[in-house]
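Here's a structure for you.
Missing here is one protein chain; the remaining ones are kept as they sit in the complex.
And now, chain A:
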Amino acid sequence: MRNSIKTLVWLAIALLGAGAVGGIALHRGESINALWFITAAVCVYAIAYRFYAAWIAARVLMLDATRATPAERLDNGRDFVPTNRWVVFGHHFAAIAGPGPLIGPTLAAQFGYLPGTLWILIGAVLGGAVQDMVTLFLSTRRNARSLGQMARDELGPLGGVAALLGTFFIMIILIAVLGLVVVNAMKHSPWATSTVAATIPIAMVVGLYMRNLRPGRVLEGSLLGVLLLLAAVAGGGWIDHSAFRGWFDHDGLALAWAVIAYGFAAAILPVWLLLAPRDYLSTFMKLGTIILLAVAIVMLQPEVKMPALTQFIDGTGPIFGGTLFPFVFITVACGAISGFHALIASGTTPKLLASERDIRMIGYGGMLLESFVAIMAMIAATVLDPGVFFAINSPAGVVGKTAVEAVATINSWGFPVTVAQMEKLAADMGEATLFARTGGAPSLAVGMASIFGSAFGQHLLALWYHFAIMFEAIFILTTLDAGTRVGRFMLQDMLGNVWPALGRTSWYPSVIFTSLLVVAGWGYFLYIGVIDPNGGVNILWPLFGIANQMLAAIALCVATGILVKSGRARFAWVTALPLVWLVIVTSTAAWEKIFSTDIRVGFFAAARDMSEKLASGLLPPEKAAVAPQLIFNQQLDAWLTMFFIVVLWVVIFDMLRVCVRHLSGKPVLPCSEVAYQQTRLDSAGVRD
């Protein structure tokens, strides 16, 4: 009896989910309610988690709750600690969820709401969540070794080096593009700039409070910080109308230099002063804002006004060039499948797992929640009038410099918007202008502000807008700090092989030297992005997407290789399927970025086009001045893309070599799984 009720409930969920997905896929009308998106997502996640993830756990990975985890066997009370599953889930989710799932869907909305939404749902349940869960499992069985170490142990040294280099370059591109997003959000906005600037001393006050005034009182310090941040948002509005306005009113280049200087300072300052307290604040802000957004969407049930598909699927989109396939799968990386998660799922999280039983909830479930954040970002972007969405996100180089030109271009695409409407919106949000505010953060903030405003009070729009900007900026800057530091550690590790002194992480000259190198790396791409009249995001974001998907493909290669080696070849499709898809997508995208003759897609084509125009004197003087740098950068990007794709194929061939050797009975590297040991923890042994 109970069983048949259960079956009926799951059948109802399946039917509701199929109805909701079908509804958003087939709907062709003026608008569609956002609640359909939430329903579709929740049903898809529930079914995938209950059936697919459970099947992978039981049959493919054969999780064994009686097996002692590294946290139990190596318990040292510091990094290896068996921990309550909800606590591990919280740490894991806080580490994997960054600004990526907010930005990618916003940019991908230029194709309409449908392609991005379907990819977020399907990519997460069949790709991203599987990658996270399997990587977490493999690392747990190998004393919490990192992805790079597992690649080296199981495939060979080539795989290890590829994973290391891939990670390093993703970090550089990621930080550059995130820096660009913050710069574009602060450009000529004294309110946003002063608020973001205030987060730095606020983090320091919190750091000093926790370190010296009241040591270890994390929650007290964080509460103080959150209150100060809210005061800073309100204070920014006051500054915007005061005589200090000019202090915080800067163009993109000045702000880019400020971000670069900040990044360097943050990387060499002690962790406790800036990075750690900022991380607390951004985690609390992130959780609070995401919950608030979910509540507001459910309360308000806003209408999605973007069409299901736009004409830009043909590759002529203003936000980034390129056709629907493969570029929607590159643009939405985090939220569907993100290679970066493999770094958290190996090395960090497995040190806390008390039981293998928790792997499904933490690995698979954590990714589903991140995917849900991406769905909400998609909703926030598509509830805007499409005309407004394109006016905010299209760079001046594409739609025209003046408001009249931009509005005329966007109207000619069939998306009505007027100058007066944009001026009113900017005034409501407390900004001078909202035209050409590329990068995704401002349009997301406008979307969030209009949702919050309708749900919790219309007269506070400008406050909501700047709250959303502050919220995005604070954890973008956290990623920037932490990423620069991680890049530095990796560089020190690599250079230490050449000159041992450089490998000492506490030797100050080495710290400064390697930090400078890392900051110069991303600073260069940030600088070029700011001087590029087409906005820079159209170049950097696809590059980041390709790099991130490449890392995911490396992680799936390692997983597939291990599944085959450990005699589970008949289940290897579980990781091989998303791997094949990612390889098709990344290789096609990389091929187009390198060889396409369309100057909005191909790097070499764009470089050639600009050189010809420069030589024949067709460029206006301000463009001619930066053209040589832009030409060099396009060529550099092409070579970088080529490097990524070569690394990817090297790992694929290495994995195939190992699989073929194993299946034909030839010797391969031994499986590095740690031998079985019975757990002695009962549920009471887990510290909560």
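To be clear about the criterion, a residue touches a chain if its C-beta (ideal position, glycine included) is under 8 Å from a C-beta of that chain, and two chains touch if they have at least 3 such contacts; residues count from 1.
Here is the rule we use: contacts and distances are computed from a predicted model.
Peer 1: UniProt name of the unshown chain, from "YbdD/YjiX family protein", "Iron complex transport system permease protein", "Acetaldehyde dehydrogenase" or "Oxidoreductase"?
Peer 2: "YbdD/YjiX family protein"
Peer 1: Touch as defined at the start, partner being the missing chain; which of A:Ala34, A:Ala95 or A:Ala308 qualifies?
Peer 2: Considering the complete complex, A:Ala95 is the one touching the chain left out.
Peer 1: Given that one chain is not shown, which residue among A:Tyr49, A:Trp272 or A:Phe643 touches it?
Peer 2: A:Trp272
Peer 1: Hey, which of A:Met210, A:Met448, A:Ile474 or A:Val668 is the one touching the hidden chain?
Peer 2: A:Met210
Peer 1: So that we can see where the missing chain sits, which residues of chain A does it touch?
Peer 2: The list for chain A reads 77-79, 84, 86-87, 90-91, 95-100, 174, 178, 210-212, 215-219, 222, 271-272, 275-276, 279-280, 333-334, 338, 340-341, 343-344, 347-348, 478-479, 482-483, 485-486, 489, 544, 548, 687-688.
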